[in-house]
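Only one protein chain is missing from this complex, and each of the others stays in its spot.
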């Protein structure tokens, strides 16, 4: 029973923190979010070249586990980093890896590992759920090609992506049957993107319309019509990854509020001397530390393929969904007016956490999953 | 627009408060709850003879409205008064009044108004819901008599009651159809009661089993098989009445905690000087004052037969359900160890409020009702 | 108890509603002139400053009539008057504390929006602890010389005049060295720098004062009595306006009801999700409580009572409630609730013409986070309730300890 990070993991965290605080100070985050694409391509390239990717080594990755990805994403949450790492690596990359489609991996992962290829996953539609019932875009097989029609919303970094892994179903199917993942080049004929702008200014998304987009059948990732189990696993990984980002955003937010409470005086004393503020911060600390336990337990469980891996992922996401709104929100309350200004970085964390709350399952979705796992007996044994 | 009590209403409140603080000090409450029946028959008799009942004057009542009953019940909650007022007047009495069954009223209300007759309503069964679906006890008509079979649980003061108004359905019916209210003498053959003891030691209930209990058809209150609309109305009144009791329990509880916070010193200062305690009490005050607005609005709406009367009743009950647990619970937290002793009265309020939470609809039930009323457009107009 | 609207009130409501239907601008007011024109129109219809005495251009209207106008304006999606602070804060302050000359000079122009006003209270180091403000107004002959900085000044960029709290005696205990002064915002030495908020919009400014000369005649009331004047002023912010806050929430709720009938999640309309139904029921119940308690406050105002410390309950309640409700709205709406651009028409919070809320759920959400901070944070309100309503002893606080120590030291060692 070792809950602490290994030495390698500590080194990884230090490496990432150093890189990001160096390359992405608040001033540069502001530049990036004002820019056309919303991120800095050069920083992104350098970042993925740090050798930290979960992809297999033969495709240029670092073969790192989910615990390591959680460490990386927690650090990203502390900036919060604006860029397509999550989209390329945690969404599209996970879909390729978990599909076990060697051809597709060989085709896309080496370039992605270089930072030359940006990918994303188009899952969400007008229906914003995270079960197979939410999918209605249609992919029709016509001999050697497949034709895609449908509209995807909130596609992360769709404007920047070269490849959009798109989730669609065989016409006439429903539920978990008939779901496929298809690699669509962003410049394919019939693909058009529409602007979205979110409350979380550090994340970019777009609406993508697919009108009779035709690609070769080789672009289907894994087996046609049988992608749901893969997607379920992708969403689970994404939920844990998002939880890690929310943890980073929460902890950084709390640290800022805590520093402020030690410096800001009102009524002749530091505001951190008022119990109202002190106790609020103590509650944040409790939530952050519990969140740490939840995120890393879940990441470990995925790596270990533990029987309670799905349960732990839902515990982590539902917990961070409720904690991060409280921690980031109360940080604003502690900092008062200054926390409400655009000039202070605090709102970035609040917004990033809020955005991640509704992605990869809200609390309703995950409490449902938790109970299902419990009723199915997929819980951790007490060592037996 | 007058939200304040009229002079008569203020006088009524003072009368009740004086009577109850006089007759039911904490010491006597303790004696009553230790006694066989759980209440003091003589005090009960004197109390109902104050002329405060909602029954029509011709049957010995005071013809008072729901606002007045809320005033009375709020005062009872401040003791909290242990006795069958709620069961006799608000449950059974309401059922008789709302049934518009003149014969039944003439038969029972005069004695009830004297305090000679104690009545109760047996609604809850093994299924503890508050819709018609919860009812499965059967009442079969055989010519001039009706035969009752079934088990009722949590029947208030069933041990003391002379008449048990029992809710049952015609065999073969379901839902809101076929529901009747039947007056069963407690000493009828086939009636047996089983002991229950509740966390709320100031309220008595019992399990009542009906085995082939046969009574004349005249004992059916109102029209046979058509009692559901009446019962729905009875439950609505009971929900508002219970909210008023919870309000009284909450306010009294808060007052005690507030007094304690002004007297108790720790770390050289009054604990009410700590923001943790001060803010907790301020939040209680907010809840209590909002509860007051909710309870009396709902009571007024019932009296005025306002279009939003059902909505307001559900708002009041759901609000007091969530507020009273917080107010009474935090009072214990403020008072610490002393609040956890049996010798201090504080726990009586906590327990009474907890008991009332699950009666006449929990929050799930009432939030459901609220939305239904809103979707049906049965809301208050803005003066139009 | 009688919670019916009187026939008189109902008639008045119909009149207001009719007038608004005919007069509310159908397009967003872009220019300052357009905004002033709308303000003036509202005034001329008798719907601004309506509680003021008729001698000052008001109509001695009852609190209920003011509340009705407030409600109906929300319902009609009428833009707020551009000189809102002039109407809600400055006018009443002048009426209570101004000289005849000051009132003659300003009140009519406040009503007509010829003069737009802002409130110069908060400072970077004086937020919750407003009385520690440091912006100085030093007397020099028959002028004040003002130096310092204000922050969180709403609408400063449009303002002609400001109502300022400034320190006029640096040696007095902090509450006793503050004065209330009228400042011409076009005076040399006044600099306004817009401040961008978390919401992305810029409703507030920082205002800097460098040797700004203000005629001594612009003092309100006595010198060094500004704190007491401001306390009265602040109380105008609380009380009768809670009903229109309720109405605003209800308008959003009704819009949400439309949306949840259309938008689907996991194949079913949102309204068919039991969890969403539960939340909608709870939110509506919570909103109704605000309505009931607003009616209770109005009933007191109608009886002629002034809002006392109990008004803190209303402030605490509606600001915390708004925060909770907006969060629930976003829970229900999923990513659509966080969309600022590109939001489908059938999901958008109907764009009203109020510049404060440009039509996205996210904006309303963002602003709800400010409500528990400004005009006395929730923590301050709880202190007020604890001490002034519940009668709890004041907390031991550094400034009080220091004041006591200074007093003891200045009075010698006599009471050892």
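Letters are used for the chains, namely A, B and C, taken in the order the chains are written, and counting of residues starts over at 1 for each.
Operating definition for what follows: contacts are C-beta pairs under 8 Å (C-beta built on N, C-alpha and C of every residue); 3 or more make two chains touch, one makes a residue touch a chain.
Model, not experiment: these values are computed from the prediction.
Every shown chain touched by the omitted chain in the complete complex is listed here: A, B, C.
Annotation: of A:4, A:34 or A:187, A:4 touches the absent chain (contact as defined above).
Across the entire complex, the residue among C:53, C:173 or C:274 in touch with the chain not shown is C:274.
Of the listed positions A:53, A:121 or A:294, the one in contact with the omitted chain in the full complex is A:294.
Set against the missing chain, the residues A:149, A:193 or A:275 yield one that touches it, A:275. Of the listed residues B:138, B:162, B:196 or B:255, the one in contact with the hidden chain in the full complex is B:196. In the full complex, chain B touches the omitted chain through residues 124, 126-131, 133-134, 153-154, 194-201, 205, 207, 265-269, 273-274, 276-277, 325, 329, 332-333, 336-337, 339-343, 347, 350, 354-355, 358-359, 362-364. Think of the hidden chain as still there; on chain C it touches residues 274-275, 278, 396-398, 401, 405, 409, 413, 416. Considering the complete assembly, chain A touches the hidden chain via residues 1-6, 9, 67, 258, 261-262, 269-270, 272-275, 277-279, 281-283, 285-286, 289-290, 292-294, 296-297, 300-301, 304, 306, 311-312, 314-315, 318-319, 363-364, 366-371, 374-375, 380, 382-384.
Methods note: only the chains that are shown with their structure count from here on.
Averaging Cα atoms per chain gives one point for each, and the point farthest from that of chain B is the centre of A. In terms of their C-alpha centroids, the spacing between chain A and chain C amounts to 39 Å.
Spacing of chain A relative to chain B, judged by their CA centroids, is 51 angstrom.
Residue positions of chain A touching 2 or more other chains: 274, 276. Of all residues in chain C, those touching 2 or more other chains are 379, 382, listed in ascending order.
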